[in-house]
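Below is the structure I would like to discuss, written out as structure tokens.
For this view, one protein chain was removed and the others were kept in their places.
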């Protein structure tokens, strides 16, 4: 074992840092630091900068435009990105549909879809969840009925993150009602501009509509948009679901946020003549979180190391999802506690692109409550933390 | 609502205090303060002092020798007893078998057993649990077969607290194997001196054998020792099990222990020139416990108040068991944390009656670890806290 | 020692329950929150008629009660329905200060206006750098002949945008955190130099940042003796703290009840989720938290009404707020988690209760603050 980076890794780290310092636009960085959302255009622009550098898709195989990096290099890249606050690509194209197209799509489908994902020309959203299905994904009801060269799709999907910006949606649809629920599902790609597709925004507790319901009303989808075989969609989707449990721990983001927290605490009056970082209770709570983050960081590194030796990311990585999200939520809480009265004002639009008015509440404090509310989702989505615990019980403990 | 005691209650409180100050033997008090166990003789002696005053059995109806006190008076008495550390009577006679004899016993049984319990002439132990039965009491196997004027009892009971001191044991025994498990159980009183009764001490983590296994090998028990009807024992026992969930919160004992904790903390060097009560982390942990104790105290008072208005102690009182035991365990922990190295020595005999050697470890610190170990039982016995949560789910939340 | 409700308290409880059931469902509330004023004047008038606005005041002061227990009985019910009307700002805080500090005709006039629903008030105590310390006051009040000139900035001023008068906590003398030297002045909300920047808090309450730039008021607008207002302010804030804690208890009970109900109907994998034991035990823990929170609020209210020492009373208040803060985090987060995605949406009342209790956790000092205050006393 060796905690030190090799000379090559150190030089790679230096390259990444230099690149990010020079190329990640300063104004994006200020927005991120001010808890403002980047617009779609800004995210796309940043993604194109990465693409120009050849770093758009570290998780992809080289032949599709990946970087060919080692696990450690990928880790270094993700860490540096997270520390500076540079956004990862929206995952629905790059990390969710692309691996499935690569694994199960036809050559035509690969040629048609992958380059546009890599270049961020086309945005995707996910069509897995349905109203009332929750964690029980396979109970989905959206139907696709074959009609000549097309499927006719009817039904509704929900929790479509950034559906309002998406050009395409990948969907699990029911193509056979007569078999048991997992066996009648197909994997379909649908152009959001097809007639019959409509969107309803869902406003969440933070006042923002980052998710949507998507309705399909006799939507005609060409059969060439079917991935792999009909009725095999669940098999493909499942692979994706157990995939990519790494990089979900959010350690770099956590570090960046803790750094910000400490800076702000040092500037926050405790009302008794000291600053909040000098307050014992607060300081020790921060320490507890820092320590937890260290434990999580090494839990993730150990998982990465085990992947590099050829092992598949096991169900142990459910830990990263559970601990990563619950720790992020603890950070959300301590920001709220630090802000006190200052985070009460609810003016979500001031953190959106194009807001012209005067900011309400000093600094960015009002964003902390919004983040606290919004991020309660983290323990719910992506397989709720209850489901993750079930996975650990079954697959690891044999219960 | 009114937090203040009435003049009568205040004067009653004064009476109780005066009595305890004068009559609770000083040497017992020192032993309790030094975390030493009182001997059986000392407990009996104290119980006889209470009997002489007419205060032996506040929970009993007056006609059997109870005090006729109001709920508030009982509360005041229990509080003052707990604050000074005076032991409650061993519960197996006074609080467990006596109410069942009163409710279901014959007049002969009442006359034969109750006075000796009241006067602490006869000590009882419980024969409910069996090896392997755990919380599933009704699955008991100890059998009693009618043979003329006797039952012949065979089997084993376990977790018999203070069985080594007991004269009698009350047992649930199986008298019918042909019906469903709850319906073939009878309630039998057995003289521990009957041939065929043997005891095996069970040493626990604190090095003390406060519990035992009791074996019955063709033990002849006269039929007049049967309580109520044959095969109705489960009904009687169940009443007892849901009964007496009050006074289990241990608030007065908790207050006494916290007082001791703060005193000791003020005398404990933190290694940096301050005492431990000046240590912020420690002080705030103590505060958290004090606050929890206040919440528990009022939860108990509210339950008592609802009993005085005629309501039966509902399943809500499972809260008192759960919170009371878990809070006591937190106090155990903080004592261990305060003691540090000083609680490592394992010389349990120094806290027993009759120990003659030099004490090991400064003060009583070595007792804190023993208490921590021993008191892990609190969340297991008396219906484990898991069972209590099941009760809340079923009876309160309707789940 | 007595835990029973008085007849008046039972009536109050019943009266709020009936109103809420009839006229305060989630949709109605949402419309009120979105309205210009952010509360319903009609409701307010009704509250006055029902006597609710008189509850914080003694009969001597023309009120109906005045005990802390009266207050919590009512506010627990307010909490269950997530009532948004500015009861705490106008009646408990500002009204409480008037009852405590004002006298003579001014007092009875103001309180009469208040209890009849004809006066809206706000209390400006917090400042950008004061955090939760009531004696950290940098807003200044300089005497100039018969007038006083006020300068400074206040934050988190509930109900300022609807208030006729604002009670401003200002310093006449002493150092930044001295208890001595603090006074309270009544300032007309439309007075020259008063600028109010209004918005809605995340719990739906109207709040403002208020700036005072050379605001001139008559010295007679001072409530009580010069520089002597701190004790009264602390006492009234303590009382309001117990009030909002009771409100939180009601809201948490509501969250528990809605969660249990949801778990009995929501199916996953063909099974009602309320049958999953892991969730059952967590709901049992939510119930325990609710009961402990309620118990400690009852404790604090009873102590405020008792002959206990000032010290004991203050400790009780901090104990309650600290413990309720923990219950808030625990119960409200579990309620969202067990609801799943649907609990995150703006459409469901659950999320709004979650936001309200989060705001209460902050109001008058969060759990950490009150634990330290308790420990230090």
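Letters are used for the chains, namely A, B and C, taken in the order the chains are written, and counting of residues starts over at 1 for each.
Note that in this section contacts are C-beta pairs under 8 Å (C-beta built on N, C-alpha and C of every residue); 3 or more make two chains touch, one makes a residue touch a chain.
Note that this is a predicted model, so its numbers are computed, not measured.
Q: Given the contact rule set out at the top, which of the displayed chains would the hidden chain touch in the full complex?
A: A, B, C
Q: Please identify which residue in A:136, A:176, A:269 or A:316 touches the non-displayed chain.
A: Within the whole complex, the residue contacting the unshown chain is A:316.
Q: Of the listed residues B:114, B:140 or B:336, which contacts the missing chain in the full complex?
A: The missing chain is touched by B:336.
Q: Looking beyond the chains shown, say which of A:4, A:27, A:107 or A:358 touches the absent one.
A: Touching the chain that is not displayed is residue A:4.
Q: In the whole complex, what residues of chain B lie against the chain that is missing from view?
A: 129, 134-136, 139, 158-159, 202-205, 207, 268-273, 281-282, 285, 329, 333, 336-337, 340-347, 358, 360-362, 369-370, 372-373, 376-377, 379-381, 384-386, 389
Q: In the full complex, which residues of chain C touch the absent chain?
A: 276-278, 280-281
Q: Please identify, in ascending order, the residues of chain A that touch the omitted chain?
A: That gives, for chain A, the contact residues 1-6, 9, 72, 283-284, 286-288, 290-292, 294-299, 301-302, 305-306, 309, 316, 319, 322-323, 386, 389-390, 392-393, 396-399.
Simple rule for what comes next: only the chains that are shown with their structure count from here on.
Q: Measuring centre to centre with C-alpha atoms, which chain is farthest from chain C?
A: B
Q: Could you tell me the distance, in whole angstrom, between the mean C-alpha positions of chain A and chain C?
A: 38
Q: Between chain A and chain B, what distance separates the C-alpha centroids? Give it in angstrom.
A: Comparing mean C-alpha positions, chain B is 54 Å from chain A.
Q: Between chain B and chain C, what's the gap in Å when you average each chain's C-alpha atoms?
A: 43
Q: So which bits of chain C are touching at least two other chains?
A: 371-372
Q: Can you list every residue of chain B that touches 2 or more other chains, as numbers and ranges?
A: 284
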